[in-house]
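First the structure, which I've put down as structure tokens, then a few questions once you've had a look.
A single protein chain has been omitted; all remaining protein chains appear in their positions.
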Amino acid sequence: MRKYKGPNILAVFSAQDLLLKGIHELKRSGYENFLVYSPVPHHDIEHALHRPRSPVRVFTLIGGLTGFLTGWALTIGSAMHYPLIVGGKPIISIPPFGVLAYILTILFGALATMMGFLLNARLPQLRLTPNYDERLSSDHYGIQVFGDEESLKKWARVLKKTGAIDVRKFAPTHRHSVNVVTSHVLLFFVGVFVSTITLASCTNDNGEIGNYRYRTDMHEQPSFKKQEDPRPPVKGTVPVSGYELPIKDSLTAVRLVNPVRLSSRNADTAKVLYETYCLPCHGLGAKGDGPVAAKFQTPPDLTLPRYRRAPDGYLYYVMRHGHLIMPPYYEGVKSRERWLIVQHLRTLQRLQ
Amino acid sequence: MKPLSRNIQPSFVPPPVELPRQAVRVFWIFVLLGVASLLAGIIGIESRRVWVSYLTNFVFWSGLAQGAVILSAAYRLTNGSWGDTIRRVAEGFVFFLPLTVPLFLLSYLGREYLWPWITEPIEAKAAWLNEPFFFARVTFYYLLLSLLSLRYVSISIRPEVGLLREKGLLPSSSWINRLTKNWREYNSELETQNSKLTKLLPSILVTFGVIYTFMGFDVVMSLDPHWYSTLYGWLYMVHAFDAGAAATIIAAILARRYFRLSDHVSTGQFYDVSRLLMGLCMLCGGFYWGQYLTIWYGNLGEEIERLILRFTHEPWPYFQWSVIVFLYLFPIAAFLSRAVKEHMRSLFVVASIILIANWLYQFVEIAPSVWHEQRIPLGLLELGITLGFLGTVGLCWLAYARLVPLASASKSN
Partner (left out) sequence: MSFNLSYTKTDLDLTQTLNRPKKWYYVALTLLGLGVAWGAGSWLHQILTGIGVAGKNNPVGWYLYITTFVFWVGIAHSGTLISAILFLFRVKWRAAVYRSAEAVTVFGLATAGLFPLLHMGRVWVFYWTLPYPQMGGLFPNFRSPLVWDVFAITTYLTVSSIFFLTGMVPDVAIVRDKAKGWRKKLYGFLAQGWQGTDQQWKHYTQAYVFLAALATPLVISVHSIVSWDFAMSIVPGWHTTIFAPYFVAGAIHSGLAMVILILIPMRNAFRLHEYITDHHLESLAKFLLFTSTVVGFAYVIELFIAWYSHNPWEQAIFLYRAFGDYWWAFWSLFLCNLAIPQLFWFKRLRRSTLALVLVSIAVTIGMFFERLVIITTSLAHEYIPFMWGLPDLTFTEAGIVVGSFSWFFFLFLIFAKTLPVVSMWEVKEQLDPPISGGERVGGRR
């Protein structure tokens, strides 16, 4: 006899103690082919039924192990397939790969648990049991007994006597078809899947579907080849933030007038700027004794008379364009900041 | 902390009139062995070995005892009701805690072998790492925690002990008399206990958290005075907690067997505490992993040094990997099975393995920093010191078990 299938009756109870009595009646005579409906799981019901333990845990375990192995296989396999050293780490970097193995263990474990639950609980079901009672999910209990005509009659009598408020027979005409939507949704996903596959099989390696190019990889641009200079901007292009024109030559430069005056407010800024950008070579007092200079090349002592006499514009010009091995500073240090540094230099020279 | 149903007095299994004599004798022999080994170190035989082992054991056993008491406090704070026997067994380690103060002060004798910044002070860190401040604050750590723990446990066991005394089922001892001074009646005692604990529990847990973090930084991390890791303190804390849980399980299994409590203590309690132990092992592993990965990835010279020493320089990798396998991975595999958690013999084996691995953790954290020779600092001397601590902790626990009921008498009896 198939379990939980075929002709059946459903006895509805309004109280849990009566339900338990009914279960005991069935159990006492060794009858096992019945299901119990309850709104919540309850320890007493489980205890009375004494059914074997759920096998869902096996699904979890197998899923978890599969995920664990998949994690290692995916990471190690792909690293060996295309050996490329990134960030100075070994090709097979166990510590970071472990993170992925861990995550996939959980992902696969959870998916397998879900599947184990659905398979074992026979869900989703397209139709509810024909004589399902809508009070069962809320505050009533039910015992559904399966079997041949004769035993059903007997059990209907027994359960009625133990206190069932209602015993329903299997009625083939009465059908709930609550769950037809499921099949529509399934169909939808199948459709999506099929069309994805179809689309994917139409694409080629250049990222084209037919004539339509959907992928824009940087290295596939029509313009420039490897090792080639990037395309220069259109003539006359200026950055939105404005652009500082180069100074023609030192003769133009010496005529420039320092637009900033040192005040108590910006003196500190000037000092910080000097000490951030200039001190490494020129030293704290601009004597050319910075910590970098000691190991590299000594710049001139800027407190010498000839630098005192040099106009502001000249010092500015050197910072703007560089001089000998001193690199130009026009990218990192803004124009106004350069003028401030000039002022600070003057302060240092005066202190001399 | 809801009181049990009113006006019902539970009955407890009285503690054994006499302790198993053999156990006491063996523990005393252990203590003597420990003292002998320590004396050998003090008079100059293999001093460095002795002190390395002394610090390892001190850190391990004091963390274990404190962790067990904290397990009990956490159980109460979360309104646990799954294992009162486990809770009482855990509280039993409290008698060892007052001893941690003199035992720590004893390490003053070996300071020059242990903390390198004592012999070669680091100027930049002198504000924190200097001898007087160090010993003063670490002593204060142990003192404060042992006082708090003693106070907590005495509040925690008072109703049970008092009830038994009322019924005349306890031997008279001055300690019990003091504990149950002004005894009233069981249920009103429970209420007083509740109101006292609401304040005490959070404060003992916060104190434990803060102090054990800084203890990790001070006592162990400063063995490598240039190395630092922000997680180190928490790592130290969770390992102590883990050791406490494992030791509690072992003590509870032994008590259940030798004090004949099998009828009163269900295996369900062991199931739950094993799950907790598994969680703690995973937490320890996770923290260790978090620290390892950050340092491995950053690959900064000043940090990675410590890992290189432990993972590549013989003989340390053997110990380091044993810790990783037996403390972090093995428990997950072993505790997957429900049967392991409910069968006393298998649980005993698993918990012992975890506890030994936890000892090895402290060993591999401490020894490589201090011990720079090729041979492994493990031998008879170390065994003597370890047994000495084991004996002391064992005797302390037995002293408690003599006075306090461990289990509620089950209804069938």
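Which chain is which? They are A and B, in the order written, and residues in each are numbered from 1.
Note that in this section contacts are C-beta pairs under 8 Å (C-beta built on N, C-alpha and C of every residue); 3 or more make two chains touch, one makes a residue touch a chain.
Values in this document were obtained by computation on a predicted structure and should not be read as measured data.
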item: Chains in view touching the one left out; value: A, B
item: Option touching the unshown chain, where B:S37, B:T180 or B:Q291 are the choices; value: B:Q291
item: Option from A:N33, A:T66 or A:T113 whose C-beta touches the chain left out; value: A:T113
item: From A:P41, A:G210 or A:P305, residue that would touch the chain that is not displayed; value: A:P41
item: Residue numbers in subunit A that touch the chain omitted from display; value: 4, 14-18, 35-42, 45-46, 49, 51, 53-54, 56-57, 60, 64, 74-75, 78-79, 81-82, 84, 86-87, 89, 93, 96-97, 99-100, 102-104, 106-107, 109-111, 113-114, 116-118, 120-129, 132, 134-139, 144, 163, 178-182, 185, 214-217, 276-277, 332
item: Interface with the unshown chain - residue positions in subunit B; value: 78, 82, 124-125, 128, 206, 209-210, 213, 217, 228-234, 275, 282, 286-287, 290-291, 293-295, 297-300
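The working rule: only the chains that are shown with their structure count from here on.
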item: Complex contact set, residues of subunit B against subunit A; value: 289, 292-293, 296-297, 299, 336
item: Parts of subunit A lying in touch with subunit B, wherever the complex brings them together; value: 61, 88-89, 95-96, 98-99
